[in-house]
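Note that one protein chain of the assembly has been removed; the remaining protein chains are unaltered in position.
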Amino acid sequence: MLNYITSYLSSNTTPGQAGNVFWALVYIMVVFGGISVAVMAMNWLERKALAHFQIRLGPMRVGPHGLLQPIADAIKLMTKEDIIPAEADKFVFWIAPLIILCASFAVYIVVPFGPTHAITDLNIGILFMLGVSSLSVLGIVMAGWASNSHYPLIGALRSSAQMVSYEVAMGMAVVSAILMTSLHGLGPYGVGVGSSGTGTLSMIGIVQAQQEQHVWFLFKFFPLGFIAFGIFAIAMVAETNRAPFDLPEAESELTAGFHTEYSGLRWSLFMLGEYAAMIAVSSIAVTLWLGGWYRPFPNTLTGETWDLVFSLFPGLTFLALAVIAFVGVVRMPKHPYFRVQTIGLAGFGAVLGLIGLILFAPPVRDRIQDIFWFVAKVGGFMYLYIWYRATFPRYRFDQLMKVGWKVLLPIGIGVLILTAILGVVL
Amino acid sequence: MVGKLKGQYGSGIREANTYLGQNYMIVEPSIVSELLRILRDGEQFDYCVDITAVHYPEREKQFDVIWILYSFARNERIRVKIMIADGESVPSAVSVWATANWLEREVFDMFGIRFDGHPDLKRILLPDGWKGHPLRKDYGIIQQDQEWVQANLGIESGQ
Amino acid sequence: MQEIVQPGMQPVATTFFFYFLSGITLVSGVFVITRKNPVHSALALILGLLAQAGLYLMLYAPFVAGVQIILYAGGIMVLFLFVIMLVNIERAQKEEQFNKQWLVGLLAAIALGALFVLVYVKGRSLFPHAIAQPIENSNTQQIGVMLYGQYMFAFEIASLLLLVAIIGAVVMAKKRI
Partner (left out) sequence: MTDRTLTDPKASDPKRADPTRFLSHLDLDQPDRTFLDSNELVINMGPQHPATHGVLRVILKLDGEQVLGTECVIGYLHRGVEKIAEHRTYTMFNPYVDRMDYVAAVSNGLGYCEAVEKLLNIEAPPRAKYIRVILTELNRLASHQLWLGTHALDIGAMTPLFYTFRDREEILKIFEKYCGARLTTHAFRIGGCQYETYEGFERDVIKFLDFVPPKIDEYEELLTTNRIWLERTKNVGVISKADAIALGVTGPVLRASGVKWDLRKAQPYAAYSDFEFEIPIGANGDTYDRYTVRMEEMRQSLRIIRQAVEKIPEGPIMAKVPKVMKPPVGEIYHSIEAPKGELGYFIVSDGSTQPYRVRVRPPSFVNLQALDIMVRGALVADVIAVIGTLDIVLGEVDR
């Protein structure tokens, strides 16, 4: 049994590929636990960042600077009464949030946090991800239908129509990115070395292709990669019903869209599913266009010194967070009411500082680097989501569909064709 | 301008002068709809500011109906007034100015003056089943339509 | 089958999964027919299709499994649900189940059953001897090559057919836009 466990540590493939069930389970636990914590953190970050965009403070009361707010929300949602509408279809009503949750979490099986840090490396990575993410449409339609009232049904149909139409645009962008994995055209650096010429669908393969071609697909065939990324970024936001496209939820006469009739824990499942889908979709974007887990400028700033510098980044960020927490402690008003909060914040800051120090230790540093860079890039996308929500008004439904079909799709097809031509010609 | 109109209608226009710098005309109810049309087309009073009424219970012609008109071109305001008895109806000005629709509905709601030719004359501010027209002098300030209040709100009216 | 498995993809307790997945497919197939509420039968159908995708995976055909999930479960079934929901179901449920022709149904079932037994008994000789292509990572590639190589013509006709269908849909809905 023991060597069964240790045998995997030597091999440098993902646990799924190595067929090592034990490690696969461990990875699954780690990834799903990590995602749930990330969703909680995201919830807090969204409320605070949105507040500061709008010159207000955001949650401050529960824990220092509202840090315990997500936990308070979770408890509130769990203890809230769970109402099922009168003639609702019990079974469908009960299973809808589960489907959405499973669909959003299933995507993480193939998300590559590092060369070996993915639960498995499916040969059809991207295809699997797109397929599973389209399953959540089913959950939404069922939720809308099961609430057995007129307006959630309309909301559900609208949001699923939106997701289906933006999936097409998303597919186009993804295909043009996959094309780039095989076409080893001269990158802007003129380096012609290409991989074996056969493209891959597997996520880890895509990232490695980017590494070999010494260029992030974002910058490959200069304008094309960028446009494809742009299309994906827009479709990504529409796919998760967020920011300018959050029409079904916020339409004034549709109240809260398909999850109006849900309450308590069931409603929080929807929220968990939505945030998980957001993180999943942005991790696809990071893998495809921003060079997955590789540190920025892997090829230009090569060499021992740069490696060292970049490897210090994880430790530095945690230390920076610790400093911010410490500044918070100092500025906390001296009133006895705040004493508990100051201690809490000081403790939190100390923990962050400790993590930062550990991350400086060389053995930890190498292993953690891949994951850190991947998470940092996904974090960048998360900030984008919040930024969109603060600035953009909402699209009207017909404009939303018009953008989806008449703008994104043609450009997507155009980029696809041009990428193919350029790849062959160059 | 008043001279020309007087020439046209003679007895129709009873009185036309100004008070505190605001000129107004008192006109026969029979010719008022024609006159309004001429004022709009001929004299460019293209903006009907307001239509309202005043209730004089002691006079036999109890109601004054007043049109306040304004002309953008001449930057001038005029008030046309007619006197009608209770129950008499007034030709509607909706065909002349579209804004008259709601204004006349309010006058009907508050005073009970009917405007014939109005596309959709019914109460605008008060609930439909309401009896009585509040702005008449004989309608006491604390008097409520008891029957409507009990029927719809199910409470003894507070007053 | 065991020895020619490509090192990258160790089979994981296939026999158990095989029975498990085909069990699900059978059960959901039965559910599709017996459920009174059309939405429930649609969901059962989706479950069946997903289980089939699992079976494909076990046959080292991940590409087909992926396409199955996207096309069937993600695309067509969503349309099914759309249609079911837009047509109000109360009326459909009230109509009593017309299963008067159970006799005809039984005969058809027996005929089909006989056919299965025949195939099972005859065994290999009915099918060509192509050994399953085990090379796992080139599966997608192989399909690509075949699709655009030998079956180019069929592929074009299929795409033309789809195009016609799309134009038909647009024309029918044109009046509304």
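Annotations for the structure displayed:
The letters A, B and C name the chains in turn, as written, and every chain counts its residues from 1.
FYI, a contact is a pair of C-beta atoms (placed from the backbone, for glycine too) under 8 Å apart; a residue touches a chain by one contact, two chains touch by 3 or more.
Not measured: the values here are computed from a predicted model.
For the chain left out of this panel, the touching residue among A:15, A:244, A:257 or A:328 is A:244.
Screening A:2, A:55 or A:330 against the full complex identifies A:55 as the residue touching the chain left out.
Residue positions on chain B in contact with the hidden chain: 19-20, 22, 46-50, 52, 54-55, 66, 68, 72, 75, 77, 79, 97-99, 101-103, 110, 119-120, 123-129, 134-135, 137, 139, 141, 151-152, in rising order. For chain A, the residues touching the chain absent from view are 50, 53-56, 150-151, 244, 250-253, 255, 389-399.
Rule of thumb we're sticking to: only the chains that are shown with their structure count from here on.
Chain B and chain C, compared by their mean Cα positions, are separated by 75 Å. We define each chain's centre as the mean of its Cα atoms; on that basis chain A and chain B are separated by 66 Å. Chain A and chain C have Cα centroids lying 31 Å from one another.
Listed for chain A are no residues, as none touches two or more other chains.
None of the residues of chain B touches two or more other chains. Residues of chain A that touch chain C in their complex: 13, 17-19, 21, 89, 91-92, 95, 122-124, 127-128, 130-132, 134-135, 137-138, 141-142, 144-145, 153, 157, 160, 164, 167, 198, 201.
Chain C makes touch with chain A in their complex at residues 8-12, 37, 39-40, 43, 46, 62-63, 65-67, 69-70, 73-75, 77-78, 81-82, 85-86, 136-137, 139-141.
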